[in-house]
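Next up is a structure, given as structure tokens.
The complex appears here without one of its protein chains, the remainder shown in place.
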Amino acid sequence: MQSTKENIRIGFYVCHCGHNIAAMVDCADVAKYVKGLPNVVLSRDYKYMCSDPGQELIQKDIREYKLNRVVVASCSPLLHEHTFRSATAAGGLNPYYFHMVNIREHDSWVHTDRGEATVKAKALAHAAIDRVAFHKALETKTVKINPDALVVGGGIAGIHAAMTLANAGKKVYLVEREPSIGGHMAKFDKTFPTLDCAACILTPKMSEVGAHPNITLWSYSEVAQVDGYVGNYKVRVKRKPRYISEERCIGCMDCISACVFKEPKFEDEFNEGLGKRKPVYIPFPQATPQIVVIDPNVCLNFKRTKGPDGTPIVSDRCKKTCVEACGDKNAIDFTQKEEIKEIEVGTIIVATGFKTFDSKRVPAYGYGIYKNVYTALEIERLVNASGPTGGEVILREGKNPDGSPKHPKSIGIIHCVGSRDKKTNVWCSRVCCMYSMKLAHLLKEHTGAEVYNFYIDIRAPGKGYEEFYNKLLDEGVHFIRGRVGEVTDWAMTPEEEGKLVIRVEDTLAGYVRRIPVDMVVLSSGLEPQADAQDVRRLFNMSCGTEGFFLERHPKLAPVNTFTDGIFIAGACQGPRDIPDTVAQAGAAAAEALVLIDKGFVEQEPNTAFILDEECSGCKSCIPLCPYSAILYDETRKKAHINEALCKGCGTCVAACPSGSIVQNLFEDEQIFSEIQGVLAYD
Amino acid sequence: MKYSYYPGCSLKGQGRAYEESLLPVMRHLGIELEELPDWNCCGATAYMAVDEGKACVAASRNLAIAEKAGLQQVLAPCSACYLVLNKTQHLIHDYPQIKSAVDRAMTSVNLKYSTDIPVRHPLDVLISDVGVDAIKQKVTHPLKGLKVAPYYGCQIVRPYATFDDQFNPTSMDRILEALGATMVQFPLKTKCCGGSLTGTLPEAGLRLSYIILKEAIKRGADVIATVCPLCLFNLDSFHGKIAAKWESARIPTVYFTQLMGLAFGMTAKQMGLQRGLVPMKPLASAPACCAARTAAAAT
Amino acid sequence: MTKEWRPRIVAFFCNWCTYTAADLAGVSRMKYASNVRVIRLMCSGRVDPQFVLDALTRGADGVLIGGCHPGDCHYAEGNYKMLRRFQLLKRLLRDMGIEEERVRLEWISAAEGDKVKAVINEMTDQLLKVGPLGLPQRFEEWDKEVTRLEEEIRGGDAAGAGCACAAKLQKPAAASKSEVAHV
Partner (left out) sequence: MSKPKVAFYWCASCGGCEETIVDLAEDILGIVEKVDIVLWPVAMDFKYKDIEAMPDKSIAATLLNGAIRTTEQEEMAHMLRRKSQYLIAYGACAHLGGIPGLSNQFSREHMLKFNYEDAPSMANPKKTRPQLKFADGGREPTLPELHHVVRTLDQVVEVDYYVPGCPPTPKLTNVAVTALLENRLPPKGSVIAPDIALCDECPRKASKPVNTSFTEFKRPHQKLMDPNLCLLAQGIVCMGPSTRSGCEAACIRGGMPCTGCFGPTSRVRDQGLKILSSLCSNVAPKENGEIDKVLEGIPDPVGTFYRYGLAKSLMRRKVNLPVK
């Protein structure tokens, strides 16, 4: 046993964490109990171990009492293990002579009986005392950081993160799934509460991205595979064929006007289907990059049927007036195929955004049943001067007696569609109060209609937000508190005929109301992207229960993930508005810069190694390593672990049939002693 | 496919036209229904409101009998039965007091309630197990031109929306469309028919029936199709009173199974259509003899 | 001590999912049974079946192993390796007379603090029904048939002074840690 070779001297500290631990665990009693355990030289309880005086106490004791092991019982090691290892090192010991006991998250916070919680704390402390005797001095590994970065998603979050990194002089790959960057923000008309024109503040940033020498912009592309680890990621990016050479297209759009389709005929995704586009198109005037796309599903030059691998087949049956118009530029290439690019980056920022709740999931609100029920995003396009109607708010259904398009005279905006509801999404979408009010303002401004907002609560906690709400009240926008029961065309009175009736319990007035309107706007909530689960697997991240990407710590590491070197920004982490998104994107970029500028990262030395003498060369471990870190040395007939590739999962250690692999920090003897320890105290 | 058929009181009494149409239609579609032996009241209406425990005991006896007989599924066509049997299963899970009351009662009659046998509605079975395509294949006399207001009533999708949407159910729409009928856009699909208020508080209850009838007529429906004996009773029985109080709102109300039977070439009489108080107009598509019978049955 | 018996559970949680979920349960102030003792490992793939049995033979009434959901392992597939071991281990334990409820493998993601709570409470309830395993006590009970003679001899030795070979019983549960012998 270790202790026979070395005189183990353990210092034990139990932290009160203010009342967080002390209220449920009798810290003094724990300290007293531990004092009586073998090898323990001193045992103290202290109010805040993580404070400077707490850390200094450890350092002083190491010197004074010649401690060679330190155990702290406090919070989760995921929070403060690093802090106390550093304190141990500052006291002159190898930091890995430290071990931590979690008596807050795993004990005081989750139990209600002080006696039981104290017993548990003692058992956990006992285990640590037993375990730490087996600890060994280890060296911290460092890994170099590739200074190039990858940003996934070209919405406002991705754009801001990429610009921040690029302006700091780093090379950035920005990968966007759609043909243009801009994301949801590009579709918005104005932004709340300042009513800045979204395009006016976003498009300059977009062109800057497009022109930045440090940014490689790959639109219409998706990340297909991510390998490697912090500082050294190998990423495969799938570049979808847009049938246009990005190098040759100058964005003149002559091809669009020359297309054999004289009129736009196909649903325009950017305008939420409210407008039409041609098979060859540019998503919107300020699209970045300014390069057209050909949609093979509708372009006449492609067959209706696709090849066995799903790729479109060129039919050559169109007159190809577009090619003619392109002329010498020769940018149109119907033979373009999907391409895979491989890049190496050190850090990755995932900013894949959100999707809006599908309002059809609440049939009571009539979306998809009644034509004059709109989603908020449709209204954004409808009130937008560059939208399909040039900013004129025209109803989808109904004409004036003279046959002219009809404008709404009354509009109902329903908040929280799909949100704050156990049947759909329980969370608050955080932006829908504010954007509903913004749309209320814009609709009133455009149409002069009576606008009713139906809300559960008005949540306006941002800077200038409450003031915006007050402004709307002054403008005469109606606010009715109550969750809408249904939207129906069932008229009970002549005034309701031909209208959409919103039935709602007005909880301030205390009765059920029927409010007939011409137009209903559904403020749909925010949801994780449909493929969020796939994306999270791709980047080895976690998702919360609702499906948004999980941050490493909600307060202390809000843009970090559980995978080092991968950060998250924007609404892929949870619903948020533009100011918060930009702030978070900046934070993610700063976190990435910390790694890049430091140049290396320290890694847990929890790697495994083979006991060379003892290895029989049975090869059982070799196929188990997901990182191919275990190789079979044909000359020596033994297995060998490449420490640089080992990530420290310990699977091979558990599976070695002759016990000839050891994992640093998680040696068999350390774990056995921990098991013995937790069971030593009843 | 074999199901245990739980008729409940309605299908043997007031709503016998439902049984008369349901059984041949299901047989025609290859579904075997075996009537649950020695069934008793489902525990619906006032019972549930007065004493949930006892209502659950009544309901669970039926389920325990089915369990003892080793039956896999129970088919409950009446909306009230369907709801109460389902509700009983939920309550047994959620409330230990109810579970112990049920256990005690079952033990005393040598029965045991241990598993939840799925309680299914005919709409569910037709949509999920049989499928619209299979129904379509059996149609010999498509209901061309018949405009139907599909009326589901409040109970089959609320509160337990298991097979259809809670606010806008469409299973019956899809079945009737497969028969060739046209659905009118009917926003009152799941609104209240008046329920037992037509008896206890007629001025409130009748008004609710009137609203549904009037809206169906307004939307150009020829007939209201329903799945519930009580809805049919309310919508079919008070036309005189409704006319006296408001205006005449005469439109026939039938069980959706009756329409299915007609489309499968069965006669109006076989489908019990003669039991309706407001007669349904003969169908253009029906063979001459059938049309005559429909008319005869109607009068 | 007249304290009523409570099952003792040793839990092996992977660092990335289940340990984090247990932290989340703490941060969310969820309340659960206090009889679980968590040992942190980097991956459920590190769980050596020896750990499970060592815990049981040292007095645990149950062992709970927590890992990431299939497909979500931080190390790609460590959890599958644990799952495969677990499938055979369950059979082996059954053949050795250990009730199924005592050893449990659960996939708990970092977001499922509530599942940590539910699983621990459920397992505690199940073990309360199954009762104590008490292997150390059982071993002691088994060994009564041989300790009698040993004590007799020891007593004799003490009387017949000069005999220094009082046979010290090697504790059966602790494996002999013999040094390496190359011959």
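Think of it as A, B and C in the order they're written, each chain with its own count starting at 1.
One rule holds in what follows: a contact is a pair of C-beta atoms (placed from the backbone, for glycine too) under 8 Å apart; a residue touches a chain by one contact, two chains touch by 3 or more.
In this text, all values refer to a predicted model and were calculated from it rather than measured experimentally.
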Neighbouring displayed chains - absent chain, whole complex: A, C
Residue, one of C:T20, C:S34, C:T57 or C:S109, that touches the chain absent here: C:T57
Hidden partner chain, touching residue among A:A532, A:L624 or A:V678: A:L624
Touching residue (missing chain; options C:V38, C:V63, C:I98 or C:L127): C:I98
Footprint left on chain A by the chain that the document does not show: 611, 613-620, 622-624, 632, 637, 651, 654-660, 668, 672
Touch residues of chain C, complete complex, unshown partner: 45, 48-50, 53-54, 56-57, 70, 77, 80-81, 83-85, 87-89, 91-92, 95-98, 133, 135, 138-139, 141-146, 149-150, 153, 162-165, 167-170, 172-173, 175-183
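The definition used in the following text is that only the chains that are shown with their structure count from here on.
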Least hop count linking chain B to chain C through chains in contact: 2
Centre-of-Cα separation between chain C and chain B, whole angstrom: 57
Chain A and chain C: spacing of chain centres that average the CA atoms, whole Å: 37
Whole-Å gap between the CA centroids of chain A and chain B: 48
Contact footprint of chain A on chain C as seen in their complex: 8, 10, 15-17, 19-20, 22-23, 25-27, 29-32, 34-35, 37-43, 45-51, 54-55, 58-60, 71-72, 74-78, 81, 85, 109-112, 117, 177, 180
Complex contact set, residues of chain A against chain C: 1, 76-78, 102, 104-107, 109-113, 116-117, 119-120, 123-124, 127, 537, 540, 542-545, 550, 554, 562-563, 606, 614, 624, 626, 647-651, 653-655, 663, 666, 668, 671-672, 674-676, 678-679, 682
Complex interface listing, chain A residues touching chain B: 362-364, 369, 423, 486, 488-490, 492
